[in-house]
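Handing you this structure, nothing more for now.
Yeah, one chain of the complex is gone here, protein chain that is, but the others are all in their spots.
Our next item is subunit A:
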Amino acid sequence: MQERLKELQTEALEKISTAADLKELNDIRVSYLGKKGPITEVLKGMGKLSAEERPKMGALANEVRDSIAAGIEEKQKHLEEAAVQEKLAAEKIDVTLPGRPVKTGNHHPLTRIIEEIEDLFIGMGYTVAEGPEVEKDYYNFEALNLPKGHPARDMQDSFYITEEILLRTHTSPVQARTMEKHEGKGPVKIICPGKVYRRDNDDATHSHQFMQIEGLVVDENIRMTDLKGTLEVFAKKMFGEDREIRLRPSFFPFTEPSVEMDISCKICGGKGCSVCKGTGWIEILGAGMVHPNVLEMAGFDSKKYTGFAFGMGPERIAMLKYGVDDIRHFYTNDVRFLKQFSIHE
């Protein structure tokens, strides 16, 4: 009997080890461990054994049963794992095929420049002021110290609608309007972006519509050194820490003193090249101390208040910063152009 049990164990374990799949394994389980299986059959002969031998034989039978069950379990685990592996192997894909595209657009390069400048100045305590694109002659010219008959306001240069109404030629009227709203009380600290219009034929460097962004600070004790310091912060942030700036005297009717700001040329590092026309410097913006007439017309006491203002063209900045060679690109909206500005450095 003992031998028979051992024999069954060896036989079963061998069958288990060669079982090819789960079904075969299950058949083995049923045939050896089932109620009608050979072990049960063997145990039926237990009655013939002595009382001493009976428990021994019982223990042996259980041992054989357990070992077969364990063998089956282990094999099952193994087979299952193999099945999973096989399935996964069959599921292999080519990861180099292109992914399902996520549709994205991006903002216009001019918006990018304008928002960058806005954010820089917001960080310095400025708010963003906006105003109408169709303006009164008064705000566009007179309030900015450009009285009627002034040569700088030739009818030929502006798009007039009536004698008193025109498309603004700069964003400066927003400054005049904002100062007026302050009713003679400082501080005023604004940045004004927007579209402006001039009678220019569209070509690589001219556009009848373009953007401007201006800044204005009016308060007691605003000094020209404050203008210089502010512009330095701007230039370094916008064009790189290694850039130098210089202020050159210039002329604008609404500022006195007036300056133009140049930055050192990135291309040649100041030695002179075609981009900077051999000067080593590139003109970026116009600025100055607010003309007392402008302060007074907007209701500020020019004895008490001083201020500075600056203005620049986002197109020019984008052209310099990204090397764009034709201003018309900004307005034709060729998607091959627009797409290039989705990257954030």
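The rule is short, and it goes like this: a residue touches a chain if its C-beta (ideal position, glycine included) is under 8 Å from a C-beta of that chain, and two chains touch if they have at least 3 such contacts; residues count from 1.
Convention: contacts and distances are computed from a predicted model.
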- Out of "Phenylalanine--tRNA ligase beta subunit", "Phenylacetic acid degradation protein", "Cysteine desulfurase IscS" or "Bifunctional protein PyrR", what name does the UniProt record list for the absent chain? "Phenylalanine--tRNA ligase beta subunit"
- Query: Which of A:27, A:41, A:203 or A:220 touches the chain that is not shown?
  - Reply: A:220
- Note on the structure: Of the candidates A:189, A:243 or A:316, the residue in contact with the absent chain is A:189
- Sole residue of A:24, A:133 or A:180 that reaches the chain not shown, by the stated touch rule: A:133
- Could you list which residues of subunit A touch the chain missing from the display? 97-98, 100-101, 103-108, 110-111, 115, 118, 121-128, 130, 132-136, 149, 151-152, 155, 159-162, 164-165, 167, 187, 189, 195, 197, 199, 201, 208-209, 217, 219-226, 228-230, 232-233, 246-251, 256-260, 277-278, 289, 291-292, 306, 330-336, 338-339
